[in-house]
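Here the structure is laid out as structure tokens; the discussion comes afterwards.
A protein chain is absent from this complex, but the other protein chains hold their places.
Naming follows writing order (A, B, C and D), and every chain is counted from residue 1.
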Amino acid sequence: MLEVKSLASRYGRIPALAGVTLHVRAGEMVAIVGANGAGKTTLLRTLSGVQPPCGGSIVFEGQDLLKLHARQRVQAGIIQVPEGRQVFAQMTVEDNLRLGAFARGSAHHLDPVLDLFPVLRDKFRELAGNLSGGQQQMLAIGRALMARPRLLLLDEPGMGLAPRLVAEIFSRIAALGKVGTTILLVDQNARAALGVASRGYVMETGRIVLEGSARDLLHDRQVQRAYLGSA
Amino acid sequence: QEAIRIGAFLSVTGPAAFLGDPELKTLEMYVERINAEGGILGRKVQLVSYDDAGDAEKARTFAKRLIEQDKVDVIVGGSTTGTTMAAVPLAEQSGTPFISLAGAVPIVEPPKKWVFKTPHTDRMACEKIFADTQSRKLTKVALISGSGGFDKSMRGECVKVASKYGVELVADETYGANDTDMTAQLTKIKGSGAQAVLNAGFGQGPAIVTRNYRQVGLTLPLYQSHGVASREFIKLAGAAAEGVRLPAAALLVSDILPGNDPQKPVVSSYRKNYEDRFKSEVSAFGGHAYDGLMLAIGAMKTAHSTDKGKVRDALEATRGYVGTGGVVNMSANDHMGLDLTAFRMLEVKDGKWSLAR
Amino acid sequence: MSGAWLQFIASGLTAGAIYALVALGFTIVFNASGAINFAQGEFVMVGGMSAASLVAAGVSLPLAILLAVAAAIVVALVIERVAIAPARHAGTVTLIIITIGVSLFLRGLAQLVWGKGVFRLPAFSGEEPIAFGGATLLPQSLWVLAGATLAVLALRFFYGRTLAGKAMLATSYNRLAAQLVGINTRAVLFASFGLAALLGAVGGVLIAPIAFTSYDAGIMLGLKGFAAAMLGGLGSFPGAVLGGLVLGLLEGLGAGFLSSAYKDAIAFVAILAVLFFFPGGFLGARSSDRV
Amino acid sequence: MTLLAVRGLTKSFGGVKAITDLDLRIARGAVHSIIGPNGAGKTSLINMLSGIYRPDAGSIALDGVDLAGQPAHRFAAAGIGRTFQNLQVFFNMTALENVMAGRHLRERHSLAAALLRTRALQRAEAESRQFARDLLRLVGLCGQEDTRADAMAYGALKRLEIARALAAQPRLLLLDEPAAGLNATEAREIDALIQRLAQGGTTIVLVEHNMALVMEVSDHIVVLDHGRKLAEGTPQEVSAHPGVIEAYLGKAEVADEDEAEAAHA
Partner (left out) sequence: MLAAFVALAPLALPNNYAYEIAIQIALNAVVCIGLNLLIGYAGQISLGHAGFFALGGYASAILATRYGVPVWLSLPGACAAVGALAYLLGRPTLRLKGHPLAMATLGLGVIISIAITTEDQWTGGPDGMQVPPLVLFGLALQGERAWYWITGALLVATVWLALNLIDSPNGRALRALHGSEVAARTLGIDCTRVKLQVFTLSAVLAALAGALTAHYAGFITPAKASFLHSVELVIMVVFGGMASVFGAVVGAAVMTLLPQLLTVLKDYEMMVFGAVLVATMVLFPQGLVPTLARWWRWRMQ
């Protein structure tokens, strides 16, 4: 479904991606783990089109993505949940969610998302900026789901969420994967991420250094030492 | 041989553009004509002009530039009193003859050795108006004025000379240069018991005053200043301008001047030249520049030299020069040389200027 | 004195309606980019000048108005493409300076095209003042008031009820997030300039019979319109209109009862006082800076 | 040995009661964690303890001095430092300058001294710079001293905020989700850092959702729910509290951990 070949990107002169090659099959959930500054966020930004690449190729369902603007990629079903939530702080929860479906244009239903995150129903008319950190995180995910993503790019969806919710969100994400949404997941909670994913990649300084099934990675000594906090 | 250099700093843009624009056009046109006729003293004439946009600080810098860098022989310019006064010390220090095109009294009072001016003063305008109200037996006059330099200066002069003509000022209102509605001020005037209203101002403000004047139902005689002496005023004020009086130079009514008027040939020819060339109506202001240039040229011819001191002396000795503004007779104490007869009292009739009475 | 009272109010409303129209234009661009477009006054000027010069050239008033509005929109769109879009990542202050540059450019251009004269447009429905309770109002003032009312209703509907309007707002709040939900942020900025010019030009045409117009009319309109937008609350359309009317009334009443020389100062003192108590203006968003 | 005593603290926003009548005692030198579901009021509490929000009612006494109602910089001057859940880094400065800005309270000079760059000031600046470098090393940002903050990755910024707060050498340090965005290994480094600070005598209030970290470092845990205290006690007591499991921890998490441990073994 998604084929990324030697993708590179830089901030000014500083390279952040130095040739990333990976692929995601339809319906699959793939996790990416890596230390701070490894370039995970940059990778997702480049995939969604808000960050210009400086080399390589991205092919999505046979289509060359580099030719498409961010907006066209959203229309093609590539939706990113950005790092740091990025909700429309001065707008209500409702408007945030409705805007999530902006690119789809057609009629949209809020209920599935509100059922997934009942808090959002309580705060429906509140300004998003007044929500607590975790509530905003839920809103950001909910907004992305409103677009009915085909490929969902999740950048640290569990950040700032209560443990109970993390577990819940990850299981919902897994459920999404089962009904056919393809997911590329970045999370610092590597254990949880690899727990729900089928495959994983490990990134270091802008490169993929390891790939394999999630189970193999979970049991890889190096991965355990570097990312799972095991001594 | 090197060209004679005439320097000019004018408010070609900015709020006083309606002064500077015709002034510059006039200077450019006549310098061209003079050169076409072979120049003066056997030399070509070169005009060096700058736009000060009505800013005194800029005017000073440009005056310095004219004197220090361009080394001009004489300066004709200073569209407004503010810009003129900024350049006066420089002309005095460097000893450069300077003919100002601005109105206020302090330019020539007290007289300054190197500074002259061509337009009538605002005090003369006040006197002309008050003489008119006196003859119509109107003694209670309401003042309304803009907040610009011209407006405030004229207001001040009018306040000073009012008593001389037995005029009592019963209201004193102000408006801003860009205000869009003056009915509030006029309503106050309406309640003041005035028998006539005098508006000291220039630009579009007076046209709005005139329209608002009719809107609030005022029917008293309305006097405007020489600052709106152009067709544009009638165009903007429309039907409301009917009956408005103002003091102005003969230029505006050149076509209806009696044939024996000494100014008739001068103003008719200037008008024709200007209107043929620029396809727009003359105003009194371009005429001031014409007079300034001609006075300077005349002085150089008389002096047979461009020596600054000699030109200055010749300027001061100007007698009987007939210009667009009137007949000029300068002296050591009078660096303007005009009297009240230079002003005509005009009235708007059927959308045109006419001589009052 | 009651007649005088009313006339001061009428005077204030006349000026206020003009400010309101300009303030609405500020609000549109602000709501798409978060920046103040100091060229808004010039859009008004371009509309008024085009219409006035066309009418002077013999074009009928309705056609002249149409052409003038079209001209202003074209100018605004070109400017957006050339000057604003390339700098859309720059900071707010830089954007403001760019719009100031644009306003100078347009003023210079207008001066070349139309000269430095003052122009007037014929009133839409006669010049006969309408008298009420001892005060008078020009019919054109009612046109201006009606124009402002209509504009604010239309804008409120567009921004409050339609997803396209919300998308424009969203772009100013968070451009990254707007891109990620599929909003064409460049088109939003483009459209907002077109819309602001449309409104500005209509305003310019409406006010030209009262306030006249000249190449430099935009300076004062820009200043007062900005003040009105701030007073009403930046970003709020009803606020812009309210701010405009209040500003006009402050001036009218200030000139009537206190001092005509200080009427602008009185208005600004009042604005300062309002801002000190409601930093967001009358109807501005109560900002939430949560941490 | 109470350092901070909070009594009857209340704060609401419109209809939302963020914190209701809360009492709290923070013992000197200990690590206190505050946990609770999203929206429980943890950040609001931290905001009041640092003077950002003015409480509707209640007192906040540091060493017996009530600070409630004072401006935020007085809280700082009294010895309270903090980090932010939503980053509040000075993005217009380098990492080193960010930390040096944290020295503000320790390095005060008159405007005149600053303008004239007096000897005393130069000396103090040099010391400050060294201190800031040491702190950056401490949080693991060695080598990034001269990077502008807007070019740093999220995780690095979180640590930068900690270093900046430490620069003021606060008596009481409030950390709002310091480990968010860090992976387990990196979280462990924060863990070690917190313990080191605590040993050095700094009192710490930690808000965090990373239970591994919380359980490891806390001497005492307070659980908030809907702005009220739900439970309080040692890590063991709290993690076994049924109300806490129900409202916050959930069963899954515990199961997950077990599974992972099992897999590891």
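The working rule: a residue touches a chain if its C-beta (ideal position, glycine included) is under 8 Å from a C-beta of that chain, and two chains touch if they have at least 3 such contacts.
Only a predicted model underlies this, so the values are computations on that prediction, with no experimental measurement involved.
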Among C:L6, C:A51, C:V102 or C:A255, which residue is in touch with the absent chain? C:V102
Missing-chain contact, candidates B:T26, B:T118, B:S153 or B:N199, resolves to B:S153
Of D:A5, D:A27, D:A61 or D:L105, the one touching the omitted chain in the full complex: D:L105
Missing-chain contact, candidates D:A114, D:C142, D:A192 or D:A240, resolves to D:A114
Determine and list the chain B residues touching the chain excluded from the picture. 12-13, 50-51, 54-58, 60-62, 64-65, 67-69, 80-82, 85-86, 89, 104, 147-149, 151-153, 156, 174
Where chain C meets the left-out chain, the residues are 36, 82-83, 86-87, 89-91, 93-94, 97-98, 100-109, 111-112, 219, 223, 226-227, 230, 234, 261-262, 264-265, 268-269, 271-272, 275-276, 279-281, 289, 291
On chain D, residues whose C-beta touches the chain left out of the figure: 50-52, 71-73, 75-77, 80-82, 84, 88-93, 97, 100-105, 107-109, 111, 113-117, 121, 124-125, 128, 149, 164-165, 167-168
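Definition applied: only the chains that are shown with their structure count from here on.
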Of all chain pairs, the one with the highest number of C-beta contacts is A-D
Computed over C-alpha atoms, the centroid farthest from that of chain D is that of chain B
Could you tell me the distance, in whole angstrom, between the mean C-alpha positions of chain A and chain D? 28
Counting in whole Å, what is the centre-to-centre distance of chain C and chain D, each centre being its mean C-alpha position? 47
Touching at least two other chains at once: which residues of chain C meet that condition? 290
For chain D, jot down the residues that touch at least 2 other chains. 43, 85-86
Residue numbers of chain D touching chain A in their complex, please. 13, 16, 35-40, 43, 85-87, 151-156, 177, 180-188, 209, 211-212, 247-250, 252-253, 256, 259-260, 263-264
Under the stated contact criterion, what part of chain A meets chain C in this complex? 48-50, 69-71, 74-75, 79-80, 82, 86-91, 95, 98-100, 102-103, 127, 129-130, 143-144, 147
Which residues, counting only chain C, touch chain A once they are in their complex? 163, 166-167, 169-170, 173-174, 176-184, 285, 287-288, 290
